[in-house]
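Sharing a structure below in structure tokens format, with a few things to ask.
What you see is the complex with one protein chain gone and the rest in place.
Per-chain numbering from 1; labels A, B and C assigned in written order.
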Amino acid sequence: MIARIRKNEELTSGYFLVDIEAEGIGLHEAGRPAAGRPAVPGQFYMLKVGQSTDPLLRRPLSLHRKLTDDSVRFLYRQSGRGTALLSRLIPGDELDVLGPLGNGFPIPTGIKHALIVGGGIGVAPLMALADYISDERQDITAAAFIGGRSREYVLGADEFRRKRIETFTATEDGSLPRKGLITHVLDDYIREHMRKDACGRSTVCGWAVYSCGPKAMLISVAAMAKKYGIKNYTSMESNMACGIGACMGCVISVLDGGNGSSVYKKVCDDGPVFDADDIIW
Amino acid sequence: MIARIRKNEELTSGYFLVDIEAEGIGLHEAGRPAAGRPAVPGQFYMLKVGQSTDPLLRRPLSLHRKLTDDSVRFLYRQSGRGTALLSRLIPGDELDVLGPLGNGFPIPTGIKHALIVGGGIGVAPLMALADYISDERQDITAAAFIGGRSREYVLGADEFRRKRIETFTATEDGSLPRKGLITHVLDDYIREHMRKDACGRSTVCGWAVYSCGPKAMLISVAAMAKKYGIKNYTSMESNMACGIGACMGCVISVLDGGNGSSVYKKVCDDGPVFDADDIIW
Amino acid sequence: MVKTLTPIKPSLAVKLGPLTLKNPVITASGTFGYGEEYSKYFDLSLLGGITTKGLSLKPMQGNPPPRLCETPSGMLNAIGLQNVGVDEFIEKKLPFLAGFDTKVIANIFGNTVEEYEAVTARLDRAKGVHAIEVNISCPNVKNGGMAFGTDLEATYDVIKAVRNATSLPVIAKLSPNVTDVVPFADRAAHAGADALSLINTLLGMAIDIKSRKPKIANITGGLSGPAIRPVAVRIVWQVYRAVGLPIIGMGGIMDASDALEFMLAGATAVAAGTANFVNPLAPVEIIAGIERYLIENGIDHARHIIGQVQA
Partner (left out) sequence: MVKTLTPIKPSLAVKLGPLTLKNPVITASGTFGYGEEYSKYFDLSLLGGITTKGLSLKPMQGNPPPRLCETPSGMLNAIGLQNVGVDEFIEKKLPFLAGFDTKVIANIFGNTVEEYEAVTARLDRAKGVHAIEVNISCPNVKNGGMAFGTDLEATYDVIKAVRNATSLPVIAKLSPNVTDVVPFADRAAHAGADALSLINTLLGMAIDIKSRKPKIANITGGLSGPAIRPVAVRIVWQVYRAVGLPIIGMGGIMDASDALEFMLAGATAVAAGTANFVNPLAPVEIIAGIERYLIENGIDHARHIIGQVQA
């Protein structure tokens, strides 16, 4: 689908917000599963940047915010040639977009409290989740944990707070408290809030952790969630060609059921969100 | 050299004028022949459009007007992907440019009257010639003959007139008189003006024809010039890779001296302007 | 070339030996799944044909990730022929494909001649398969694959075995990673192939200079996309002039203009591969573009442009 750039602005050095619009871009396409229903947090789009055959492939970007049925926002980091080309587009420019694609963050019944853990650009899909929870799920509370190299790279913290989500930050250089890793903040939070309820069950049983960010962070979040017995859903990345499940190029290794054997699952189609317990890192 | 776009505007459907600036871009580069001297009409530049490896090669464009020592103008037709990319650049955008390159239009001593014959985009280098003659060569008079498909594609006629160069036009569809081919207009002009001077020599002996345009036009101009015994210099095109004489990719067949044998000459380096008599069409 | 004066709707039908396609545009093996994914983007009945992902006797896991990376105007892949296996294909995937009015070409692969034969035999009995494309040119698997496709006698043996195991049209998909494809095409013809698919991917490699590791886990992979088009067009042209079999041309076809280049070089049909990833509508746009070209040039049959390059 051909979308039009409405706004494309640098948020902080090397990180951009781009708003694009096209009829129904915030909805599932006709003929696709969930046709006509809104894009789900955790889903992504494949963007064709540039008109030439180099760069050749589309670039996957997560839904950052669904603005309306006809417009969506992405948060992206200029990391290579494709995102550099994207950053040069100006309002009015056209862009070929495929999506929404992928599965999105699951919120199984019984979830009452969402811990949203993002590092750097990992905040991109988590904002969509926060939007959804605060707009449509009064039954769920959330807390956000956002880490970054330094103050400028702690993305979206103010937005989370504006949604009345309790938000914690951490920076590696201490330019914003707390100095250190966001996983430490998360660990403290869980330990502080964890207690037995009247029936002797741990209160974390209605909790879920939603994570996206650098691999090292994801691994440590997953280990922590496992330790405390909290479900952890994490959004994974992988090089993609088709983005729709046809090329088998984007697979990662995940555990196949209980027997410990592994299978390849497609990040684009079976994911990008996986149960962190299943991932073979 | 990195140049900056100053202006890039559509002149008539599919034809653009682009002004670019960079220190010394209107002069020969240090280390190159004629270093420090201004670019000569008939010379060209090689432009790298786009940042990716596709399109890969630079695009040759003739000097249309030398605006200052630090800025030049090109007239280009959007014919393929490279020129389409060029047409999308906006003021402030940067562009990698090599040049001026090639030999330029020769004005041998004794030339008193220049017949400038252009078809369509062929006007591009001829305007530089007209600029040069009207600004720096009071000893030479000129007449211009400009053809095009229709009124909108007779490029530059008003500019030529503003320089007080007598200018004739022709359009294939008759939307601007005269209907038909510009070569007919040229033929009439030459026949009308040709007479013997006091010494019995033909007056065309101090004349030269400068041509650029579609191949069919060039061939017919060359034949006509030959018939009337007028020198004809014509600007040729050819696919180019390096533009500086290194790859041998841009050759055309030309006669090698008087013996009728042919050799390959490089359009970029031995040309782009050739004595039309030598060209094996 | 037959020219007509008034624009008429040209016929797009072409014949790959015994296999008639309603138009010359097929999707290339491995780039179109089993059709389901793309059926959400357009009606598969519009296609001349669909080639399935390579099928083996048993399901295959494929290679470890990362499996693909981008290269200038191309991509490297080493999927390693991950597939559901021929039995599950017949049971679960084929019925879906059979619901469309298009030719289903089953792409097959084996580690031994016997495996090729066994896969063929099963497909031969299945309803809804219209042809068998024999991949002897996959650069991304350890045994078989390209090993067959770079050996003249192995090429003959595999194609012969497949030929004997089925009455369906047999298409030999040859490797471009050889000095000269012509003798291979010739051997495939002698072994009874009805048509040729040219080309499979070129063997390539890319290295991440930061990690100093190959960009794909399999180290080498298959190069596809526009980057390889000039090589593919050249091979189609060489084989067309030398061997009498109809050719499915592929390798970097992104649009109708590219497809026409292959047909002029000698391809009877064309396949869109990597193009599907970039533009899911590529095959249908190619069909429309070929039709437009024929109309604009007053040519009444797609087959009239096959091999018509003035060289």
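A few remarks follow.
FYI, a contact is a pair of C-beta atoms (placed from the backbone, for glycine too) under 8 Å apart; a residue touches a chain by one contact, two chains touch by 3 or more.
Predicted model, so just to flag it, every value in this text is computed and none were measured.
The chain not displayed here makes contact, within the full complex, with A, B, C. Screening C:204, C:246 or C:283 for touch with the missing chain picks out C:204. Only one residue in the set C:10, C:54 or C:74 touches the chain that does not appear here, and it is C:74. Summary of contacts with the chain left out: across B:140, B:181 or B:251, the touching residue is B:251. Between the chain not shown and the residues C:178, C:287 or C:302, the one that touches is C:178.
With the whole complex as reference, residues 71-74, 76, 150, 177-180, 202-207, 209, 211-214, 219-221, 223, 225-231, 233-234, 237, 252, 257, 260-261, 264-265, 293, 308-311 of subunit C touch the missing chain. Mapped onto subunit B, contacts with the missing chain fall at residues 29, 31-32, 48, 53-58, 96, 98, 238-253, 263-264, 269.
Remark: the residues of subunit A touching the chain excluded from display are 53-54.
As a working rule, only the chains that are shown with their structure count from here on.
The most distant chain from subunit A is B, comparing centres defined as mean Cα coordinates.
For chain pairs B-C and A-C, the one joined by more C-beta pairs in contact is A-C. A summary of chain positions shows that the Cα centroid lying nearest the centre of all protein Cα atoms is that of chain C.
The distance from the centre of subunit A to the centre of subunit B, with each centre set as the mean of the Cα atoms, comes to 56 Å.
With centres set at the average Cα position, the gap from subunit B to subunit C is 47 Å. Chain centres here are Cα means. That of subunit A falls 37 Å from that of subunit C.
Across the assembly, subunit B contributes residues 53-54 that each touch 2 or more other chains. Shown for subunit C are the residues that touch two or more other chains, namely 72-73, 226.
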